[in-house]
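Here is the structure we will look at.
Missing here: one protein chain of the complex. Every other protein chain is in place.
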Amino acid sequence: MSIHTPPPELSRRSLLRGIALAGGLAAFGGTLTACSSPTGAGGAGGAAGGTLTLALNRSLVSLDNKLNQFDAAVTVQRAVRQALTRIDEKLTPQLVLAEKFELTAPTQWTVKLRDNLAYSDGTPVKIDDVVTALTMYQQVNGSFLASFFPEWPKVVPVDDKTFTLETESPFPTLDYVMANILITPAGANQPQELQDGVGSGPYVVTAANRGTGEYTLKRNPKYWGIAAKIDTIEVRFMPEESSRVVALRSGQVDVIDSVSPDAVKQLAGLSDIKVETVDGTRLNQLFYNFRKPRSHPLANPQVRQALSHAINGPALIDNVLGGVVTAAAGPVPLTLAGAVKTGEYVYDPTKAKQMLDSLGVKNLEVKIIWESGEFANDASVMEAVAQMLGDVGVKATLQQFEPGGDILKWRQGRAGDWDILGNGFPSPTGLASTMMQGMYAGTAAKEATRDTYHGYVYPAITDLVVKAQSEVDRTARDKLLADAQKAIWDTWPCLWAFVPKAVTARRSQVEGIALTPANNYDVLNVRLGA
Amino acid sequence: MSTDTATSTSSATAALAADRPSMVTAKQLSRATATRQRRSAHAKMWIGATCALLVILPVALANVLPLPGPDQQQLTARLLPPLTGGHLLGTDQLGRDLLSRILHGGQVSLTVGVLAVVVSGIIGIVAGSAAGFLGGWVDSAVSRLLEAQLSLPLLMMLLLVVALFGSSIPVITFVIAVAQWPEVARLTRSLVLVEREKPYVAAARVLGLHRIAILVRHVLPNVIKRATVVVLLLLAQAVLLESALSYLGAGPQRPFATWGRIISDGQDFVTTSWWLVTMPGLVIAILVVGVNLFGDGLRDRVRRRKGSDT
Partner (left out) sequence: MFRYLARRITQSALTVFLTVSGVFFLIRLAPGDPAAALSSPVATAAELDRVRAQFGLDKPLINQYWIFIKHLFTGDLGTSFSFQSSALDVVLSRLPYTITLAVTSILLTTVIAVPLGVWMARNADTAREFGANVVTIAAQSMPDFWSGIMLLTIFAVLIPVLPAAGFAGWDGLVLPTVTVAILQIALISRMVRRDMVANLNAPYLVVARARGLSNGALTWRYAMRNSAIPVLTALGTRFAAMLNGVVVVEVVFGWPGVGSLVVRALETRDYPLITATVLVTAALAVLVQLLVDLAYPLLDPRVRLGKGATS
């Protein structure tokens, strides 16, 4: 009797082997196809081959701006699609597709398109495309851009290159706001965000993955103007600030935008990284609830002012906000056209206590609400503010809302009571009047549907803002706006407010980023140095 | 054939060995698998208990320890590294004492963990024993539910529920409990299935006891011990899950510190202030290692006593 191991069941074993092999191959094949779909191997280090890699902190859903109007998206959108004008780094309008954009009568602007304009597919840019673009932007639901237009201008063609933009009442700032209307061939435009299609910009899209927010742009060989300097632009989406910082440090990406104050500190002093800041156009506020009953202490402007004296602005700016913000000195950022300085927030806790005492306010409790991500370091700012209010005897409770949560209902006063809202208000037009219209020009009719800015209704101020918007004379307009701003400041609408700087950080070989206060830049002039 | 008792270490075992008509020496005994297993179970329990208490005691005593308040800010003393300015673990981005925040945050995390485990233990034991003992439609309903939950995107669903219903402590506790009950239920069910066939159950039935009474008075006491060991191990999971949820932003309202939130807040400073992420993570790890080791040791012991059925 020989000792032997029983022979294994051959058929089953070979079957098993076959399955294992097939499984392995499938897995490998799966990974291969999975990974070849994005930008391919490498791609790091933009210096060679003329590739610039940008990492955005929000996902770029499309290269159209009908709904997506966030800062860095504008940079990429404008590389592909252009408007008649653009707002430059000094916040003044510059001509792009238009050769001429002039106010020819109080209610009429005359525009002439450039001669040699062409889309990337070779077709010419026509007046018809402008007509269609204006119609489409009007029809988009929930668009922020639409709110910049008190009324939509009508296009009246003069010849095949010239047309007029006609309005019912004067629209003296039309050259500013038309910078937001991107022009697309009429046949391809729709009243929603365009996913593809051609534009007249210096770049064309060669690969796009909306799901992951990754895009590859190549230089447009048929660009009508002076060609862009960089061959390829890779757009990446990196939601975590810490990963963007690490990726920039290691050279995985070349430029990151909207850099947070903490990240600025981490990048400062690195030899191969340059950080650029410019005063921004956004106003981040701790806005009071103006829907409080008259008997409530916060309905009294003096109480609102007293609380402001408890806020140690300089400490917040230096320690929490990394020095990359400036305290607001008026109801809108001073960078905006038409903004004036109306006062300052002064830290004086003794005065705060005295004022509260003399006003007979005792044991005041306030609830501060905000949505996380509303501005950089929002949570830290709120926690610090709560402590500062506590130091003058005001008990502050915090309620943070996750994005997508119910904060809208709260803001409208339909879900719960609150006293102070942490909120940011952008101003992509660069105009003080746009922001004042959005925040401070409430009316009783709007308040009926809770459409005012947190109950802020002062008819006298609204009158001034409305008048200013249709005032053609620049000096008279600025005078009206200045009066309105002073009146707003006296109502003491904010516990504290600050203007964040627009910040980009880049590898030092990237040159020519002229960052605008609206936190975008023209990629046309960006180049790669040695 | 050894009768030399001189070499043995303990006199008690020596005496035993001498009295016993056996060739097995104390030395051999001490090398035997059973002994080694017992020793390793002991070691695990000791190390585990030490690690766990190292975290739990300070957390429990956080309010009486001489520490600055967890929300007490000092903007001039921001981001101090450990062992400076009287802060053992340094300070965070608002100049708050990190140690104090970790300990007070631990109170939230541990409370949620313990509550969640108690709830999931109760649900699991009730559902599992009912399924195992009653059989029939109860069993198939519970089993289906168990299967279904196993194949679901769990963390995704938890995030969904927390994001949708707000991140209060009760919601988070409930969500973790729901995530964890299957493990307890499955074990309880299989244990009860075994017990059900034992003679004492038949005897009780003959005596005319109600089914529920048999289950509660006679069967459950026999399985509860092993089920509770699993529940203890789940505490470790619950703490991890809670920290993951609050890392992803689904934690109790500010200014409550929780471990996950301290880490996610600190992540923004990872290149300059390493301690903000490292320290709270270490504390979580030490606690969870402790609970896991202790539970593991306990399970080894209970399993050996009950015989070697899985």
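Going by the order they are written in, the chains are A and B; count residues from 1 in each one.
The rule we apply is simple: contacts are C-beta pairs under 8 Å (C-beta built on N, C-alpha and C of every residue); 3 or more make two chains touch, one makes a residue touch a chain.
Since we're looking at a predicted model, the values are computed, not measured.
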The listed residue (A:S243, A:T491 or A:N525) that touches the chain absent from the view is A:S243
Contacts of chain B with the absent chain, listed as residue ranges:
33, 36-37, 40, 43-44, 47, 143-144, 147-148, 150-157, 159-161, 163-166, 189-190, 193, 236, 240, 243-244, 247-248, 260, 263-264, 267, 270-271, 274, 277-278, 280-281, 284-285, 288-289, 292-293, 296, 308
Touching the hidden chain in the full complex, which residues of chain A are there? Just list them.
3, 5, 9, 12, 15-16, 19, 27, 30-31, 33-35, 37-39, 41-44, 55, 59, 61-62, 67, 69, 141-147, 192-193, 195, 209-214, 236-240, 242-244, 246-247, 249-250, 252, 402-406, 408-409, 415, 423, 425-426, 438, 446, 449-451, 453
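What we mean here is this: only the chains that are shown with their structure count from here on.
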Which residues, counting only chain A, touch chain B once they are in their complex?
240-242, 245-246, 249, 260, 262-263, 265-266, 312, 315-316, 319-320, 372, 377, 379-380, 382-384, 386-387, 398-400, 402, 404-405
Interface with chain A, chain B side, in the complex: residues 71-73, 75-76, 78, 93-95, 163, 166-167, 249-250, 253-255, 265, 267-272
